[in-house]
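Submitted below is the structure of interest, expressed as structure tokens.
With one protein chain removed, the remaining protein chains of the complex are shown where they sit.
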Amino acid sequence: MADTPGVSSTQSRRGRRGNAGSAPDPRFSFANERTFLAWNRTALALIGGGLAASQLLRVNVEGVQLSIGLPLIALGAVTGLAGLMRWRASERAMWSGVPVPRSRLAPALLSATAGAIAVLSLVLLALGQLRS
Amino acid sequence: MRGPLEWDEGGASERTVLAWERSAIASVAVAALVLRGGIVDGLLGVAIPVAALLVLCGAAEWLFSLRIYQEHDRPIGRGAVLHGRAFVALSAVTLIAAAGSVALALTV
Partner (left out) sequence: MTEVVGASDSTAMAGRSDPHPRPAGTSTRGRLKAALQQIRPRLDEVGSEPDPRFTFANERTFLAWARTGLALIGGGLVAAQVLHFGLGGARLLVAVPAIVLGGVIGIAGYFRWEVNERAMRLGKPLGYSSLARILAVGVAVLALLSAVLVVIATLNG
């Protein structure tokens, strides 16, 4: 594998990371990198959203700000971690020449939360609980 | 010097640069939100360090966006991929931002 064109000595040294693997095509690594950044941005969006919700929502019902804001922030933290773990697992898989694992839980959780927040918001609006 | 087609096939380098730039914007935006939260809630002792970390993150992300294009004689075959520690650091700052935001949210 050291004969792979384009693999410099720097990269074959990086084979230490994997189990006698060799550097994957940099385009795969770039794609992996971009996907990590996408997860991180999503995490930041959730954290920012949770923070904004806890501050900007003025609701007649006690504790609603926290019950929307805190789960969003927590989900943001989970998403950030999930992105890191996914990046590592994928990088490892690529170095070992093994198929890249697929994240299953995180996307489902994310979507479910979006739906839940939407429903909750509609209920709040319907009950006229948002102060203006 | 290689031609642009050989240098960045599929635009992977360019798209990665853009992704880093978007991330920089997102980091700075959340920094602003955190800072605002600190000012509103009066918890500046938490808000300022967290916001500063996030701004540093944004600066680092912007710098990362530069490194790929900086060396024009570095064809994509030799790669310009980051070491894993950079990603761990980014995720750590995200976690810190989450923790700080929880603190700010609880002091409303």
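A and B are the chain letters, set down in written order, and residue numbers restart from 1 in every chain.
Going forward, contacts are C-beta pairs under 8 Å (C-beta built on N, C-alpha and C of every residue); 3 or more make two chains touch, one makes a residue touch a chain.
Given the structure is predicted, the values throughout are model-derived calculations rather than measurements.
The undisplayed chain touches these shown chains across the complete complex, A. Interface residues of chain A facing the missing partner chain: 21-22, 24-25, 27-28, 31-32, 34-35, 38-39, 41-42, 45-46, 49, 52-53, 56-58, 90, 94-97, 99-100, 102-104, 107-108, 110-115, 117-119, 121-122, 125, 130-132.
Basically, only the chains that are shown with their structure count from here on.
Interface residues of chain B, counted against chain A in their complex, comprise 9-10, 12-13, 15-16, 19-20, 22-23, 26-27, 29-30, 33-34, 36-37, 40-41, 75-82, 84, 87-88, 90-91, 94-95, 97-99, 101-102, 104-106, 108.
Across the complex, chain A meets chain B through its residues 5-8, 10-11, 23, 26-27, 29-31, 33-34, 36-38, 40-41, 43-45, 47-48, 50-52, 54-55, 65-66, 69-70, 73-74, 76-77, 80-81, 83-84, 87-88, 91.
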